[in-house]
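The complex is shown incomplete by one protein chain, all other protein chains being positioned as in the whole.
Chain lettering (A, B and C) follows the sequence in which the chains are written, and residue indices restart at 1 in each chain.
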Amino acid sequence: MAEIRYIKAVNQALADAMEADPTVFLIGEDIGAAGGSFKATRDLLEKFGPERVYDSPISEAAITGMAVGAALTGMRPVVEIMFMDFTTLSMDMLVNQAAKARSMFGGQGSVPMVLRTPHGGGLNAGPQHSQCLEAWFAHVPGLRVVCPSNPADAYGLLRAAIDDPDPVIVVENKALYAMKGDLPDDREPIEIGKGRIVRPGRDATVVSYGAAVAMAETAAETMAEEGIEVEVIDLRSIQPWDEDLVLESLTRTHNLVVAHEAVEAFGVGAEIVARMADIGFDQLDGPILRVGAPFAPSPFGKTLEDAYRPDASRIVAALRRTLA
Amino acid sequence: MAEIRYIKAVNQALADAMEADPTVFLIGEDIGAAGGSFKATRDLLEKFGPERVYDSPISEAAITGMAVGAALTGMRPVVEIMFMDFTTLSMDMLVNQAAKARSMFGGQGSVPMVLRTPHGGGLNAGPQHSQCLEAWFAHVPGLRVVCPSNPADAYGLLRAAIDDPDPVIVVENKALYAMKGDLPDDREPIEIGKGRIVRPGRDATVVSYGAAVAMAETAAETMAEEGIEVEVIDLRSIQPWDEDLVLESLTRTHNLVVAHEAVEAFGVGAEIVARMADIGFDQLDGPILRVGAPFAPSPFGKTLEDAYRPDASRIVAALRRTLA
Amino acid sequence: MKLEDRAKLHRQMLVIRRAEERLQKLFSDGHVPGFLHLSIGQEAVPVGVSQALTERDTVSSNHRGHGHTLAKGVDLKGFFAEILGKATGLCKGRGGSMHVADLSKGMLGANGIVGAGLPITTGSALALKMQGQGHVAVVYFGDGALAEGVLHECLNLAALWKLPILFVCENNGWSEFSPTERQLATSLDKLAKAFGIQYSAVDGNVVAEVAAASTRLVKAMRKTPAPAILECSTTRVRGHFEGDRQDYRDGDEIASLSERDPIRLSASAMAKAGGTPEMLAEIADAVDAEIEAATQAALEAPLPSSADILADVYTKVAG
Partner (left out) sequence: MKLEDRAKLHRQMLVIRRAEERLQKLFSDGHVPGFLHLSIGQEAVPVGVSQALTERDTVSSNHRGHGHTLAKGVDLKGFFAEILGKATGLCKGRGGSMHVADLSKGMLGANGIVGAGLPITTGSALALKMQGQGHVAVVYFGDGALAEGVLHECLNLAALWKLPILFVCENNGWSEFSPTERQLATSLDKLAKAFGIQYSAVDGNVVAEVAAASTRLVKAMRKTPAPAILECSTTRVRGHFEGDRQDYRDGDEIASLSERDPIRLSASAMAKAGGTPEMLAEIADAVDAEIEAATQAALEAPLPSSADILADVYTKVAG
C-alpha cells in the first residue's frame, strides 16, 4: 500500500495501461510536453514518446472523433478533455458515433475508447469550468460512465475503463485531484457497475459518488453523534449503477437520500430515486430526498460558490427530514 | 376554430410572430427556398424576404451561436435544427453561452432566442435521426424546454417561446407533424411552465408530453372500459414543469405513471418521479412507474422500432402494476 | 488502362447502379423503411477510388453511401438485407441505408451526420500510421459538408501529423435542396492550399480519371504518410432522397445529366479500347442476376426479432 494523490493515481493508471498494452495511446491538449493542465499525464511523453502521447491542437470535436476512428481500427485511445464543460464540443462524436457504433452496426465491432475529463467546483473556476454533466452521458445507451471518489478508485476505474471494449467516460473531480489515499499494491482494475459500501449503517442510506462521498461520510459522522447510523454508498459507476446494492441497503435502512455535486434537477440522483420509488417502494419509510446543486449556473464568487456547492450539512438536513 | 396540421401550426406561429415583431428572424438549413425539411417554414421566405429568413450552410454550431449573438444585439432569432440529434453540434452554444449569459453577466441582459427541433421516432429514421434528448436541456439552468403534443399547443407554445426573454428549446415531434387539430381563433401564446389535464380521472395519474400524450389517452380509454378512471396530464413544458398540477392530481389519485418517448433511464420522467417521491410521498398508494424507451439506440428496422417505441399497451401495463 | 481492368471497374459501377435502381423500385413498393439517398450518377467515384485500396485500408462514408460501401467489397446480400431492415442485414437491421458498415472489409460505416466521417477517418488514419503497415484511410464527403467546422479541424490535424488519409469530396453542386454555391465562400482547392495539403481535381464521372488519381495519391501516402485531397465533380441524378421531386431543379439540367452518365462514359471508353457489345451485355446480365439474387434473399429474409432490442448495445453486460 502506497499513499498517493488522486491525480498521481490517474497518472499511474495511464502508465500501467500503456505499459501493458501497446495499443493504448493518449490524445489531448497540452498533455504531452506540459503533462496536462492538471498534470495527469506528467512524464508520459518522456516515457512513451510522441507516438503514444499526442499533444493536440484545440479541436475537441476532432480529437474525440479521432478516438472513435482509431478505436474502430484496433487501438485503445484515451482522450483528455481539459474540463467537462468542453465536452459540449464533443457531443456528436460521443453520442451519435462512439455510443451507437456497436449497436447500429449490429455488433460487428466495438469502440474501446476512454474519455477522461474533470468535473466539479471548488476552484472558483466559474460557470464554464465547473459543470457536472454526467447525467447527460448516463442517458445515452452505449456509453459507460464512472466517477471515482478517491485515489484507489481513480486508479482502478480508469484501468477498467481502458480495458473495457466499449466507450467509457471517466469523470474525475478536480477538487479531489490533490486528495491523498492508499493505492493497493496489486493495482487491479475495479469492476464497472459495482458500488461500494463506504460506511455501514442501519437507519438510513446515502447514495453518492465523486466529491459527495466525503460529504456523505461527514454527514454520517454527525448523525452518529446522535445515535443515528447512516450507511454511505459510493456508486463508483453511474452507468450502469449498482441497483442491487442500493436496493439491498434500502431493504435494511428504509430511508434514502441521494447526494451529488451536479445540479439536482434532472441529475443522476433523479434516476436513482425513480428506480427506488419503483422497485424499492415497499421498503420506504419516508420520502426520498436529493441533495444537489440549485438550479443556477455555477457562480464564480467565493460566497456564491460556497453556497452553491452541496455539503455535509445539506445531507444532514435531508437525512433529518426523511427520518422525521 | 380552424382545423390545422401540427406542422402548419408551427408555420403559422412563425408567420404571426414575424408579423408582430420585426426583430424576429429565422435561420436554418434549407428553411428558405425549400421551406424546411418538414415544411415548417414554407412560404416564409416569400412572405418576409431573405433579410428575415436565412438559408444557412451546414454549420449547426455557428448558426446556434449566431442566434446567441444576435439575441444579445437586440434581435429575436429562431433557429431550426433539422433533427434533434444534430443539437449535439450546438451544445457549447446552447449550454455554455445561451443558458448562462444572463446569470453569468449578473442579469445585465438576456438571450431571447428560440431553437426549434424535432425529436422522436416512428419514421424508421434510425439511431441518428430519432433521439429524444430533452432531458439534457432540462438539466441546464438558464434554458427553458417545451414540447407540444398537438397543433394548438405547437402554435401557442412556439409563440410563447418567441416572446420569452430567455432561450427556449422548442421540441417538436416529427411523427406528430401530420396530426390535425383545432387552432383557436384568438391564437394566443400558451404560458410556459403550465401543464394541462387532458382527461380527468380519479384512480391514477399519467404524466406525459409530446407523442406520449395520445398514448396515455388511449391507455386511459382502455382502463375506463374496466371502470378505472385515469387522469392524463400533458406537461406541455418540461423546464420548468408544472409540479403543482402533478402534485395536486396525485393527491386525488394516489397513483402515478410517467410516460415519454425518450429513453427511460435518466430521462425526464426520472425527475418527475423523484420530485413526487419527495414532496408527494405521503400521497402515494403504490410504486411510481415509468414508461419510456429501453436502454438502446433507436433501431432502424420496422419490427425493432415498433418494439422500441413506448405505446399505450405499455402504459396500461404500468397502470395495472401500480394499481395492483 | 487495360480493357480487362476497365471491364472490372465497369462491372462494379453497374453493380452499384443496378443495386440502387432496384432499391428505388423496392422503395416505391414500400419495402424500404426510412430515408433512402441514392448515388445514381456518382458511381465512378467510389469505384475509381476503391481499386487503389486493399481490405485493410479503411473507408468511411456519409448519408449517400451505397456506392462507397459496395465498392469496398461489402457483401451484396448483407447490404440489401440491411437496407430492407432485415435480420440478415450487415447490421442486423439496426442501421439501415444511412449506417451500413462492414468492419471486416474496412468499411467503418455510412453516417447520418454530415461531416462526422471526417474525424472518424482521421483517427483511423492515425491508427494505421501507428500500426506502420502502409495502410491508408479514405473519407467520402459531399460539397455540403465543406461548411462543417470539423472539416477544418481534420484538415489541420491530418496535415500537422502527416496522416495517410485521402479526403474524397463528391462535389455534385447540391446540399439537399440548395445549390452549394449559395452556402460556401470557399472551395476545397483553396482550403487545400491553406493547409498545405496535396490537391487533385478530376472529372468524377470518368472512372479512369478517378482511378488514376487515386492510385497515384494512395501509392504516395503508403510510402510516406501524408494527407491528400481528391475533389471529384459529379452529378446527383435523383432527388436528395427518394420522394424528393426536385421541383427546385431545372428540368433541363436533370435531363442533360445523362450525357455525363459515368456508366455510359465507361461503356464508350471500353468500346474505344476494343470492348465488344457482347462483353458489355455479359457483364450486364451477370450483374442483373447478382442483384436479383440479393434482392430476393433480402425480401425473403426474416425481420429482426423484437426480443433483440437490447442486444449489442454493449460488448458484455457490466455490473
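Assorted remarks:
Operating definition for what follows: a residue touches a chain if its C-beta (ideal position, glycine included) is under 8 Å from a C-beta of that chain, and two chains touch if they have at least 3 such contacts.
Bear in mind the structure is a predicted one, so any value in this text is a computation, not a measurement.
The residue from C:E153, C:E170 or C:E209 that touches the chain not shown here is C:E153.
Note that of B:Y209, B:W241, B:F266 or B:F295, the residue touching the chain absent from this view is B:W241. Of the candidate positions A:G193, A:G280, A:P297 or A:P310, contact with the hidden chain is made by A:P297. For the chain missing from the display, the contacting residue among B:R5, B:R102 or B:R116 is B:R102, taking the whole complex into account.
Residues of subunit C that touch the chain left out of view are 147-153, 155-156, 159-160, 182-186, 190-191, 193-197.
Remark: the residues of subunit B touching the chain excluded from display are 25, 51, 54, 56-57, 59, 61-75, 77, 92-93, 96-97, 101-110, 141-142, 144, 164-166, 191-194, 237, 240-242. Although one chain is hidden here, its contacts on subunit A can still be listed: residues 29-30, 33-34, 37, 55-59, 61-62, 85-86, 88-89, 123-129, 294-297, 299-308.
The rule is short, and it goes like this: only the chains that are shown with their structure count from here on.
Placing every chain at the mean of its C-alpha atoms, the farthest one from subunit B is found to be C.
Taking each chain's centre as the mean of its C-alpha atoms, subunit A lies 40 Å from subunit C.
Look at where the CA atoms of subunit B average out and do the same for subunit C: the two points lie 36 Å apart.
With centres taken as mean Cα positions, subunit B sits 30 Å from subunit A. For subunit A, the set of residues that touch two or more other chains comprises 92, 96, 103-104, 141-142. Contact of a single residue of subunit C with at least two other chains is seen at positions 89, 91, 93-95, 99, 111-113, 149, 313.
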